[in-house]
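The complex is shown incomplete by one protein chain, all other protein chains being positioned as in the whole.
Then we have chain A:
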Amino acid sequence: MNMIGLRSILLASVAGVFLSACAGQDQRPDLDSDTVGLEDDTNGSESTGFGSSGGLSEQQLEEQARQQEQDALTAEQDALRDVRVFYFEFDKALVEPAAQVPLRAHATYLSNNPNTSVVLNGYTDERGTKEYNLALGERRAKAIERFLLVNGAADTQVETVSFGEEFPANYGSSDDAYSKNRRVVLEYR
């Protein structure tokens, strides 16, 4: 599941609830069933009032939306820390926008838990020379390390190791396989 757009999806869904309720429609809002934390069942039991005659006040609805968002954010933070593999373009070590939200969650967690630490293992695809790729794998791991440090982790909590072309995630030689191999894997110790 793509965790990246999660927050915006959640916000959009919450806004959807609000709008539906205001319009006084006599049915449950059509929530995206894929949206983590806002499954139809839980939503149905928690969100009393939809379809009932009285309805909630605007203030109550806002409060409810805020609570939902808070719960969702906590769940989201936990879910984001499940993202431990970060991908790169060929011969590049730029931290992709997609990686930044989960990496911030890891950085926050490390900052809140100073006794934990992570190892960042850097890898490349098989193209190019082995030693250059060893250096490139390190550069990728260090790019992730820098991002974690800037976002609150301490440098004693982060270590990097590059394996270059070794241990590919996918043994194929297709562009798709290569894109799976250009990665940094974060491991909690």
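Keep in mind that, in the parts below, a residue touches a chain if its C-beta (ideal position, glycine included) is under 8 Å from a C-beta of that chain, and two chains touch if they have at least 3 such contacts; residues count from 1.
The criterion applied here is as follows: contacts and distances are computed from a predicted model.
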Undepicted complex member, UniProt protein name, chosen from "Cytochrome c oxidase subunit 1", "Tol-Pal system protein TolB", "Polyamine aminopropyltransferase" or "Transport permease protein": "Tol-Pal system protein TolB"
Which one, A:R84, A:R104, A:R139 or A:K180, makes contact with the chain that was left out? A:R139
Over the whole complex, note the residues of chain A touching the chain we left out. 91, 126-132, 134-136, 138-139, 142, 160-164, 166-168, 171-173
